[in-house]
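Every protein chain but one is kept in place in this view of the complex.
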Amino acid sequence: MSATPLWEVFVRARNGLAHKHVGSVHAADATMALQAARDVYTRRGEGLSLWVVPSNAIIASDPSDRDMLFEPTGSKIYRHPTFYEVPDEVGHM
Amino acid sequence: MATTSITIDETPRVRSFLALADDALILGHRTSEWTGHAPTLEEELALANIALDLIGQARALYQATGYAEDELAYLRDPPQFRNALLAELPNGDFAFTIARLFLVSVASDLLWRGAMGSDDPDLAAIAAKAEKETAYHVRHTAEWLIRLGDGTGESHRRAQDAIETLWAYTGEVTAGIDRAAWLRVVSPILVRATLTQPADGWMQSGGRDGRHTEHLGHLLAEMQILPRSYPGAVW
Partner (left out) sequence: MYSQALNTKDTAAADSSPQADRFQARIDAEERIEPNDWMPDAYRRTLIRQISQHAHSEIVGMLPEGNWITRAPSLRRKAALLAKVQDEGGHGLYLYSAAETLGVSREELTDQLLSGRAKYSSIFNYPTLSWADIGTIGWLVDGAAIMNQIPLCRCSFGPYARAMIRVCREESFHQRQGYEIMLTLCRGTAEQKAMAQDALNRWWWPCLMMFGPPDTESAHSDTSMRWKIKRFTNDALRQKFVDATVPQGHFLGLTFPDPDLRFDEAAGHWRFGTIDWDEFRRVLAGNGPCNRERLSARQKAHADGAWVREAALAHAAKHRKAA
């Protein structure tokens, strides 16, 4: 017998917030995965909206590419407001 | 002495509340028997959620009668219980459990929807909360019934057996509502589940009058053992 597929579960705690990853469930299809997510991950009022995504549909960056992907941005300090000088007299900008 | 069963002044209001509450308690109790034995871990949690909803509904209804909830649950004898026979039947296999929950939940949902507009403020408030819970029970059990009916040969056979056994007990749960409305929800799900709908024939009844199956006595003997064995004790 083949294995029951794995689904990643995302919960929106309340409107205005993004969905956040909370864990996973096993279910044979999307409808049952959504119900399982509801029954497992929202038993204490944790959410108002749910997403389930087949785990194998997630494409992840490779941790060994971390430096290549994410380090070059560290030196671009001119992208941040604190890089620029504005005299105090001008007030908040 | 507290071991002696309590006597209830069954006004029409108390009697109607007891019928609803006993349905919920006995079915909730049966559903809770699955704990630790469900076919998947996900379904463990789903069944426990349903059982907790039902036990919660029973408590709210008992409290609204003016009697203490635990006296009603633990100190009545089988003939004093007003639940439909369908609720007390043993769980059987997963198909039987799901089919029973589905058939009852569809009826309950219709009933709660009607009761939301009741002149009795207690009933209206309980119905408003219970209807949302029950609507999910309908959805969850309908999806399972469709998968069991339209799954493998074995699951189809088990689901069909369950529906046939249960059908004769459905008259009692639809007695307070419009059976045609109940069938309008049930029949399309049976079709999607590729299950054959049994013809309406002779229906089992008696639960509302306290004439139960052999199973209720065993269920209550187990459920009531502590309060009955230690009269007056607080738990």
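As written, the chain order gives the labels A and B, with residue 1 at the start of each chain.
Following the convention adopted for this analysis, a contact is a pair of C-beta atoms (placed from the backbone, for glycine too) under 8 Å apart; a residue touches a chain by one contact, two chains touch by 3 or more.
Here the structure is a predicted model, which means the values were calculated and not measured.
Student: Using the document's definition of touch, tell me which of B:A51, B:L123, B:V186 or B:L216 contacts the absent chain.
Tutor: Answering carefully, the residue with contact to the hidden chain is B:A51.
Student: Looking at B:T40, B:Q80, B:T165 or B:S205, which residue reaches the missing chain?
Tutor: Result: among the candidates, B:T40 touches the missing chain.
Student: For subunit A, which residues lie in contact with the unshown chain of the complex?
Tutor: Touch set of subunit A with respect to the missing chain: 1-4, 6, 22-29, 32, 40, 43-44, 60, 62-64.
Student: Hey, which subunit B residues sit against the chain that's not shown?
Tutor: So the residues of subunit B touching the unseen chain are 25, 29, 32-33, 35-45, 48-49, 51-52, 55-56, 58-59, 62, 69-70, 73-74, 93-94, 146-148, 150-152, 154-155, 158, 222-223, 225-227, 230, 232-235.
Heads up, the rule we're going with is that only the chains that are shown with their structure count from here on.
Student: Can you check how far apart subunit A and subunit B are, centre to centre, with Cα atoms defining each centre and the answer in Å?
Tutor: Inter-chain centre distance comes to 40 Å.
Student: Mind pulling up the subunit A residues that touch subunit B in the complex?
Tutor: Its residues touching subunit B are 4, 25-28, 31-32, 35-36, 39-40, 43.
Student: Looking at the complex, which residues from subunit B come into contact with subunit A?
Tutor: Listed in rising order, the residues of subunit B that touch subunit A are 40-42, 45-46, 49, 139-140, 143, 147.
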